[in-house]
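Heads up, one of the protein chains got dropped from this complex, but the rest are sitting where they should.
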Amino acid sequence: MGKNSLKHNPSWSVGISGYVLLLGAVLINILIQGFGFFRVTSFGSLLSSNLPLILAAYAQMIVMLSGGIDISIGNIMALVNAVAIVLANAYGMPIGVSWTIAVAIGTGVGLLNGLIIAYLRVPPLLVTFAMATFIKGVALVVLPKPGGTVPKVIYRTYTGTILGVPTAIWLILISTVILLLLSKFKLSKSISAIGSSERNAFASGIKVEKTKVLAYTLGGLVASFAGLSLTALTASGDVRIGGAFALQSIAAVTIGGTLGAGKWSSYVYGAISGSLFLAVVSNIVFFAFNILATNYPGMQISTYYQQLLSNFIIIFGLASAVLMDRQNHQKTGKDKSKRGIAL
Amino acid sequence: MDGGGTHVLKVTGLVKNFGAVHALKDASLSIEIGEIRALLGANGSGKSTFVKVLSGINKKDGGSIQLEGKELNITSPITSIQNGIAMAYQDLSLIPRLSVAENMVIGYEPIKKNGTIDRKSMLNYAEKMIEELGIRAYPDVMTENIDLSNKGLIEIAKALYMNPKLLIMDEITASMHHDQVERLFAYLRKRVMGGLSIIFVSHRFEEVYDFCTTATILREGISVADLKLLNSTPDELVYHMTGKKTAGIQHENVSNEVSDSEARLLVDQMNVLSFAKNISIYVGKGEVVGIAGLQGQGQGEFLRALFGAISYNGNIVLDGANIRIKSPSDAIRKGIGFISGDREKEGIFSTRAVSENILITETALRKLPIMLSVRKEREKAEQIMKELNVVAAGAGVPANSLSGGNQQKLIVGRWLYRKPKVLLLDDPTKGVDVNSRNEINSLLKNMTKTGMSILYSSSDNEELLRVAERIYVFYEGKIIKELKGKDKNSELLAATMLGVDKEAKDGKE
Partner (left out) sequence: MKKKIPQQTIILVGIIVVLLILGSIINPQFMASMNVANILTMSALLGFIAIGQTFVVLSGDNGLDLSVGGVMSLGAILATTYMSGQNKNFLLAMLIVLVSGAIFGFLNSIGIVYAKVPAMVMTLAMANVLTSIQQIFTGGYPKGGPSPIASAITTTRILPFLPGIVVLWIVMIGVVHLILTRSSYGKQLYAMGANKNAALLTGVKVRKIKIITYTLCGMMSAFAGFWLCAYNGVVYVNAGSSYIMPSVAVVVIGGTSLAGGKGSYSGTVAGAVILTIINSLLVMVNTNEAGRFMMNGFLLIILLAIYTKQPKNRQ
């Protein structure tokens, strides 16, 4: 009689919804854009403009793995952006120093979130929602009007290439490796545990509150780096850009497939595939409308339709991710609750 | 063990209350190094609470716990684990999302000098335990995919990871097959010789006699006996657990039998997922049929399946018609009602008014949107409250201002109003005071006079014997006996429930 039939479960197979969707999206993109898709400049710019989202998704992933959610991620990015620009431009601090301070502040926000959630036991959704508003105000105080500059070398490098490969790819690689490395540390197991079953984590002797605080702090730290990449990308400061990232990061993580069980690494792959899915979708829509516009000059389609279509595709992605993960669970019999009320 | 050995654990006068419920009133237990002590008790005896206080899940309200002579103030599982008390939980404390190996070391992972988890050390331990305990799973498989019996073994491996002084096993063998249990015991005996002490909570007498040397028996929150198993018969154990002597079966009144043709409810070969198999029962018109058994033997799931809350396969015939029950709404419309003993989770709307609690089923059946007359609702509710003798400041007060017994009466009142053909009860008087209990039971009896049939599951044998005309006994998902006529007596019931009677029969063959 052999061992348990489910043997070696490759870690990346959970979150399969993300890959399926991503693959489909990439194929459609290639169809529409042609092989120009692969040209370094366009591929590179796709990645460099979406690195902030990828990092935001990583931050959200950590928080969601702990069983919570962070709506303030976009605003942390905006705050970091504002602080980095202001310290460098208005106070003339060297880039290294100002950016480090910005990261420290962003991380501090995460810490605050974590403390309130863990010790005051307020639901994460509301706390981070309220914190988002608070931070939005702070960011506006720091940088009331868009402006400021970033040294050209940073902007050029960020959107350019290093050793022939787009810088964005290097950065994505480095950040992904770092996140994967996290799984080698006890903290990642504790975070996974409290998100998977807080009751059992408590019974197993895990320090639940401390772990929650660390999860949100870590999320704040990663979100801060997302804010820095946003700064490098836009080469200036504007606190209003942070807005959409909260939803986008949640969508990216969900599409990548968090609802299921899985190893830390599968969540990392899921987060990045979800982000790339969203990125490719906007790309598709952009090029699709381009084609329509060039071939049918009579049709005047506004960019608004693009966004609408993108949004519909996102909802479709979310729904199918949720459904696919639910099917996954029912097959493995996870859904059998003891007193399962069948409705 | 003869006296003079050093106590590794000494618990004195443990007290634990959950609100008005006194789960533990005066529980004491002392064990020595290398002792395997069984902890026995019937439903509601407090044995689960006792071990959960030791493991740190619940905080004691009184009494003392000493480990190797040192007084312990256990505030959380961290305290217990760090002091050398480990528990394998009945509901399992495994993290579904993590792998088998990761679960075994969770919370106390081996760390390398560079701060990362020492995977090699972790895998070594996992592979060793997989080998020793015969766990059928690879170390890197996600735990949620593994079957229950192997999960139990992993739970034990996890408990043993920190080399505890005391291992508590709370009904952990319940889901295991015989050979797994044998192998487990063999391994644990080795550990015991190395100085491990064990508290073994189980209702399987066979295992208790096989594995343990001594036994402590809890009854209604009080430790009533400490026995050496060599010198005690199962009947003696049952006696301490229930206060009833098994020897000498008395003759009870013969009740009228109801033939199948008069059956109101007929269940044929019903399976409820993995919880119950091949259940066949019948209930006559106006009859009260009891269901007995230890907690979690499938009776709860069976009743919920009959009410449409859990999926099932099998046949149900109600008043001669073959029916399929798809949901609770469906069941209610077809004339079936359900009362759960877990009123907090499944019965009462504590923040809502008394009248709403009583009338909710009616309200839900109405076609929307309907404006209800405040006065009429209040009158209806007050009438029922009077019939039930509910003690409350009025029909408008929130349900949580009533005592437990009165709250349960509200739930009964709900169905009194509705008048179903069959009323399913899952331990309806659990945690209810004696007077309310009696009132509820006589009320239910009255309801049968109009022809309503009742299927009554209870963890209180006395109650069952009083109210039910026949009793089906559930054991490990099946009905092992139907007690009627002469057989319907407390001694045989107690024994059957504990599987003793069955085992005795098996033993003879």
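Should a chain be cited, it is by its letter among A and B, assigned in written order, with residues numbered from 1 in that chain.
To be clear about the criterion, a contact is a pair of C-beta atoms (placed from the backbone, for glycine too) under 8 Å apart; a residue touches a chain by one contact, two chains touch by 3 or more.
Quick caveat: nothing in here was measured; it's all calculated off a predicted structure.
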item: Residue of A:L47, A:I116 or A:I241 touching the missing chain in the full complex; value: A:I116
item: Residue of B:V11, B:L72, B:I117 or B:A395 touching the missing chain in the full complex; value: B:A395
item: Hidden partner chain, touching residue among B:L372, B:L443 or B:I480; value: B:L372
item: Positions on chain A contacted by the hidden chain, ascending; value: 69, 116, 120-123, 125-127, 129-141, 144, 198-199, 202-203, 244, 247, 250-251, 254, 302, 304-305, 307-308, 310-312, 314-315, 318-319, 322-323, 326, 341, 343
item: Residues from chain B at the interface with the omitted partner, ascending; value: 52, 57-58, 91, 307, 309, 328-329, 332-333, 338, 340, 345-352, 356, 359-361, 363-366, 368-372, 374, 378, 394-396, 414
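Note that in this section only the chains that are shown with their structure count from here on.
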item: Separation of mean Cα positions, chain B and chain A [Å, integer]; value: 44
item: Chain B-facing residues of chain A, complex; value: 1, 3-4, 6-9, 184-186, 189-190, 192-193, 195-197, 199-207, 261-263, 332, 334, 336, 339-343
item: Complex interface listing, chain B residues touching chain A; value: 55, 57, 76-78, 80-82, 87, 89, 92-99, 102, 106-109, 111, 115-117, 119, 136-138, 140-142, 144-147, 150, 158, 273-274, 300-301, 304, 308-311, 327-328
